[in-house]
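The complex is shown incomplete by one protein chain, all other protein chains being positioned as in the whole.
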Amino acid sequence: MQYTFSDEQEEFRLIVRRFMDDKSPTTEVRELMATDQGYDKAVWKQLSQELGLPGIHIPEAYGGQGFGFIELCIVMEEMGRALLCAPFFSATALAATAIMSAGTEEQKLALLPDIASGETLAALAYNESSGHWDPASTALTATPSDDGYVLNGGKSFVVDGHVADLLIAVARTPGTSGIYGLSLFSLEGKGEGVKRRLLQSLDPTRKLAQIEFDNAPATLLGELDAGGTTLPHILDLAAVALASESVGSAQKMLESSIEYALLRMQFGRLIGSFQAIKHKCADMFLEVELAKSAAYYAASAAAEQTPDFPAVASLAKACASDTYMKAAQECIQIHGGIGFTWENDTHLYFKRAKSSEVFLGDPNYHRDQLVLRWED
Amino acid sequence: MQYTFSDEQEEFRLIVRRFMDDKSPTTEVRELMATDQGYDKAVWKQLSQELGLPGIHIPEAYGGQGFGFIELCIVMEEMGRALLCAPFFSATALAATAIMSAGTEEQKLALLPDIASGETLAALAYNESSGHWDPASTALTATPSDDGYVLNGGKSFVVDGHVADLLIAVARTPGTSGIYGLSLFSLEGKGEGVKRRLLQSLDPTRKLAQIEFDNAPATLLGELDAGGTTLPHILDLAAVALASESVGSAQKMLESSIEYALLRMQFGRLIGSFQAIKHKCADMFLEVELAKSAAYYAASAAAEQTPDFPAVASLAKACASDTYMKAAQECIQIHGGIGFTWENDTHLYFKRAKSSEVFLGDPNYHRDQLVLRWED
Amino acid sequence: MTTNNTADSNTTSNEQTPDEQSVRSEVRTWLEQNWDPNLTLLEWRKKLIDSGWGVPAWPKEWHGRGLTIGLGDAVDDELRKMGAVSVAKTGVRMLAAATILEHGTDMHKAKFLYPLLTGEDTWCQLFSEPGSGSDLAGLTTRADFDGENWIFNGQKVWTTSAHHAKWGMVLARSNWDLPKHQGMTYFLIDMEQPGVEVRPLRQMNGHASFNEIFFTDAKIAPEFMVSKEGNGWKVAMTTLAHERRLADGIRSWGRGDKGSGRVYDEQKAEIATVMEPYKWYPQRAGRVDLLIERAKATGKYDDPTVRQAIAKVLIMAKAAEWTGRRVKAAHALGRQPGPEGSLGKLAGSQVARLAAQAHTLIAGADAMLTSEDGAMDGLISEILISVPAESIAGGTDEIQRNIISERGLGMPKEPRTDVDRPFRDVPRNTVG
Partner (left out) sequence: MTTNNTADSNTTSNEQTPDEQSVRSEVRTWLEQNWDPNLTLLEWRKKLIDSGWGVPAWPKEWHGRGLTIGLGDAVDDELRKMGAVSVAKTGVRMLAAATILEHGTDMHKAKFLYPLLTGEDTWCQLFSEPGSGSDLAGLTTRADFDGENWIFNGQKVWTTSAHHAKWGMVLARSNWDLPKHQGMTYFLIDMEQPGVEVRPLRQMNGHASFNEIFFTDAKIAPEFMVSKEGNGWKVAMTTLAHERRLADGIRSWGRGDKGSGRVYDEQKAEIATVMEPYKWYPQRAGRVDLLIERAKATGKYDDPTVRQAIAKVLIMAKAAEWTGRRVKAAHALGRQPGPEGSLGKLAGSQVARLAAQAHTLIAGADAMLTSEDGAMDGLISEILISVPAESIAGGTDEIQRNIISERGLGMPKEPRTDVDRPFRDVPRNTVG
């Protein structure tokens, strides 16, 4: 088990951080979050061509960088820190991971290179309007047709689903129920029978779409009815990627809190010299460090495919979600009134925290999973 | 609804408090907790004859003082504050309340006067070794016999059960299950077929007994099979009495914390001048005041038999248990090392807090009940 | 009973403490003869003010009848029963009125009170600054006397209603060589002058309920000073005491009287304007009232962990409510108010935060959506992004804990280094 990052990984992190500092200041975030598209094509191109990030954990055989899940998580963490608006989480962390886990060799060769190069934006259409995170709740149906399948039903909360060129959708064979009869399908975002609508999201830096499928032609990804096996793992990996993003953001909230506490004076003293603020920051610091350790351990467990991975994926998700939410709340509190203004950047992070708290399952759900999955 | 105490009630509280200050200093508590009997007969006699406390909420027709449930709760609160070691909770709050709720007129006339006068110690044998608080879990059986019933099975966690002259036991008609077939029975503590054992309790100021019944002759109290109706109310009343005791103790913990914080110096200052301690005390104060309000409201709801009583009984119990436990913990923390010593009195209260936290159902149980019982 | 009670009177009411029944009957008679819903709001209010029934607890020489607060409430009750519209008793106006009545000159009273009651003049309060929030006495807006006027420069913030206020109560530093609390002066400022710029301040929840005010050589004539130079802190304390007392009233004020007629329509429009900044306040407090209904509607009621979350909110919210009633009940019995009152604010912050958490669990994935896509047409998302203000606005939790521990529990203040030297030597914020 790798408990800390290698020198190469630390070096890589610095490169990513410098890119984010340069390309994703909050002025930029504010501009992009006001658009429907939600990202900057030029920055995405640079991030793809100069750093190769969209292919970070995709094997070289499929056109990727051939790094592992730990490096993916480093990227997520740095993006979370900078609140980067880009379709990385959707295309690489979610969709590419799903294809790598479920697709046939042929499909990987066909689909992954364009994702790795950043040319294809992909999205994972998993959740439905019921809002449940359990794969068993899937209602979208996939009926065999002459040249494949047709999908009928709807998906919701699809990250970047409105701009995705490629959709990876989870659907069930008609007549099945529970975790049986679930499969993954690929189809074009602008394909026949696909109607997409950008949802109004509380966190405008993460775009969510609702998608209706009306006899939409789709191709089976991997094996039929294997979703019950592949999906939980895909979702666990997604949860760890999201947890990594959250600890990056949480660290930023801690730093922002300290920075303000060491700048702001009241009663003739820096507010950072009052125990009420110092102790709050000490607690934040503890929680952020613990959440980092959990996310790092989970990333390592994913990379090494250890048997405790499912449990620690839930552990990391619950821990990171709670920590980020609390850190954002406390960051507002330490800023006082100014922290509640639109002008101050804290709310951008607060809203992302709220969105990440429930995405892929809220902390209560993952705490329950953690205990049920725990092996003594 | 009575939101505060009348002048007469405040006056009564002062009388009770003076008695407790006089008779139950912690030196006395420490002596009594080391005994098996657990109380001082002389003090009990005074408390009965001078103040009439054992009959506080028993109607005058049955030899009591004829006050209401609010006055009972005032007594409980003051006893909690002083950590009085006496069979008041067992005999008056639990057993007499059960007899008043379930007994026939004749039985009330027969049993209550001696409890009211303090001559008879009574105990409610409700819980069994399974530790469940739901009446449905009752396993003790009551089989009809020639001159009444015989009880078979066991009871546990019976407060003062080892010294009680009179036992009120909950048992079920053989062959019944759930809340059906439950009845209350009265029998002598030293009666035939009754074996009692003092349990080793974490809180030595509250004595608990285990009782085995082996064909023990018993008299039906009130109506057969009516326990499913009477018991929940008896337990709710008991919960509110216990909540009142807990807020009295919690208030003591708050006062003890402040007192020490205004006495102890570190770094050339009173520790009570540090924000870390001040804010901790402010939070304690808030919680104790809220718990008091909840207990007072619940006592008032009991007295006026309002429809929201079941829900607020659970609310008060959950709130008071958590508040007391936390206040005791923080009181130790504010005292530092000395707070963890045997010599310091805080642990006496801490142990009572732990015991009261789970007695009659832990806060999780009552929170759940609160929501399930809540009527919008 | 006020000291003004002995002043000369031209009303027809009985002199000295009249009893409630006779007051009620007198106002009823007057209303029966005068109340007319078809008057304009202004016409009616002038009539009401002139009769002394608009603010009966005010002194007789200033539009009132010198009645006790209790009798004043009885008069209001009669107006309510009749459906008669009252004078403009909005929150900030009442703070200005209370301050002027207590500390103002006769010129102030003559000039300001009447148009304040008719509703023609709106007011705002200009105390907080970007650099002085919790530490209000650290303010740095400067008032310099140029021989003719006081010249104002600086910035104020968190000013509700400043965008339509005609007058402002403003606290500024007029002397930098005295300790911080002694160098402030309190003025009444004309908001409609060139040196005053009002900019809306947008919050993280999208509303703009407050304003920032920029003073650039704004002018105030010396006669608009309230009390003496350097006495500003004391006057401000009067305003703040009334603000604390009225806090609930300010927010719940003006549900509006029901009826048809011109006066009602005009009142409705007035209320809409005044209440606009407060419409998100119920969401900020966490909307505890919706929890069980929402849980049942989403099916989350069946989840025991959600029930725990709801229970935690209910316990705190109900206990806080009962604490409030306990304080009032004790007060009604003539007992000294205990320190319980000051705890409500802190409890409210925690209720709001716990409620937002429970609403999040109940909403699940829907917590990510807002506006028409969000649960209850965006109401739930408004809760989620409004509650962080509850523990800040009107005094942070940290300040509340200081107050509670010091005033409620008698714990010592921290050593201070900012109060015993000239303000110009006290370290302070260079930027807001």
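Residue numbering begins at 1 within each chain, and the chains themselves are lettered A, B and C in the order written.
Assume a contact is a pair of C-beta atoms (placed from the backbone, for glycine too) under 8 Å apart; a residue touches a chain by one contact, two chains touch by 3 or more.
All values derive from a computational prediction rather than experimental measurement.
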Which displayed chains the hidden chain touches across the whole complex: A, B, C
Touching the left-out chain: which of A:Ala209, A:Ile258, A:Ala313 or A:Val358? A:Ile258
So which of C:Asp303, C:Asp366, C:Glu382 or C:Glu398 would be touching the chain we can't see? C:Asp303
Touch list for subunit A against the chain that is not drawn: 2-4, 6-7, 258, 261-262, 269-270, 272-275, 277-279, 281-283, 285-286, 289-294, 296-297, 312, 315, 318-319, 364, 367-368, 370-372, 374, 376
Considering the entire assembly, which residues of subunit C contact the chain that has been omitted? 303-305, 308, 415, 417
Spell out, residue by residue, where the missing chain touches subunit B. 127, 131-133, 156-157, 199-203, 206, 208, 263-269, 274, 276-277, 329, 332-333, 336-344, 346-347, 350-351, 354-355, 357-359, 362, 364, 368
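Basically, only the chains that are shown with their structure count from here on.
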Whole-Å separation of chain centres (CA-atom averages), subunit A against subunit C: 44
Between subunit B and subunit A, distance of the C-alpha-averaged centres to the nearest whole Å: 52
Identify all positions of subunit B at which a residue touches two or more other chains, and write them in rising order. 274-275, 279
Indicate the residues of subunit C shared as contacts by at least two other chains. 398, 401, 414
